[in-house]
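Here it is: the structure, laid out below.
Every protein chain of the complex appears in place save one, which is left out.
Let's turn to chain A:
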Amino acid sequence: MSYFVDENGYYGKFGGAFIPEMLYPNVEELRVNYLKIMESDSFQKEFKSLLKDYVGRPTPLYFAKRLSDKYNTKIYLKREDLCHTGAHKVNNTIGQILMAKRLGKKRIIAETGAGQHGVATATVCALMGMECIVYMGEIDIARQAPNVARMKMLGATVIPALSGSKTLKDATNEAIRDWINNPVDTHYIIGSVVGPHPYPDMVARFQSIISEEIKKQLTEKEGKENPDYVIACVGGGSNAAGAFYHYLAEENVGLIAVEAAGLGIDSGESAATSVLGNEGIIHGSKTLLMQTKDGQITEPYSISAGLDYPGVGPLHAHLSESKRAEFISVTDDEAMKAGIELCEFEGIIPAIESSHALAVFNTKKFKKTDVVVLNLSGRGDKDLNTYINYFKL
């Protein structure tokens, strides 16, 4: 079975490009050109050079000794939290801004939930001197003020999404509407492995630098490319796609995708799409999504703003259905506890998204000899308020 996108833009039965005719020329232009551009020498040279000197790659693969002792297994942390702007998101925005330049685009639009992808997009637009418009739900703007300020400092215009539930999915709708209204000069930088083909594949390829580096680094440290397990959290699924990418075809590597259970799977306040979702169309992609039985998309919940997306990327829907990856859901409480534990054991404050992945050690038992790589997708600075309120610090 293949876990990579096929020539029609599908992962098994998931994916495709369910887009209005108004978007066809834009998406088609990208589809026809993205691989050619990405694989060209000049692109690779510029991309790799920016990842090295601007983002700070390669990010370390760190052996977490005290955490390993505690859980009686070998735990490595892939330190995406050390990327410029604080998370893996920038790997994709660097790639896409270079893509946009080569397609001759002058104006960049993006959606953001918590603001991390918005900041990463505003950053690369400042770097390239391009106009940047970020759509953000009105409710998210109110609860993520520091990231709104960051985007403004970086020169971006932040436009509130006032429609629907006024959060990430509506910000995405607004960005898509902007693209419909500006079909010629604008590139839409989607922040995750979601949206119409070729976005899920393109974003996964940009993020695949994560597993490319893990392979090299693990060879140095363990004398082998493959760990026994790779663990990553999944909202839309971009960090997991990057961490899994070069291991997808290596069936002896266990892939563990961690979703946010919120207050609990059956609480009605959850974002565990693989459990609660079913097949449908969201943002131009056929995938698993949370919806009413009547096909209206519902609003997910998680304490982590980066995980409360009502769908997952089509690659992850396929990994879930085919059982190639094990999907585990972790509640707010379990994640917060795991986050504090990493602070105390390793001196690293993780993003709450990444804390969900860390919580797996409390629910799943690994062997002493297992080599487990956990993708630490982001740092916790942005979540300080949530940590303060939760633990009454």
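Basically, contacts are C-beta pairs under 8 Å (C-beta built on N, C-alpha and C of every residue); 3 or more make two chains touch, one makes a residue touch a chain; residues count from 1.
As a working rule, contacts and distances are computed from a predicted model.
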Undepicted complex member, UniProt protein name, chosen from "ABC transporter permease", "Tryptophan synthase alpha chain", "(2Fe-2S)-binding protein" or "Transketolase family protein": "Tryptophan synthase alpha chain"
Residue of A:51, A:154 or A:176 in touch with the missing chain, whole complex considered: A:176
Contact residue for the chain not shown (choose from A:284, A:306 or A:378): A:284
Residues in chain A touching the chain absent from view: 16-22, 24-25, 163-164, 169-170, 173, 176-177, 180-184, 279-284, 291, 293-298
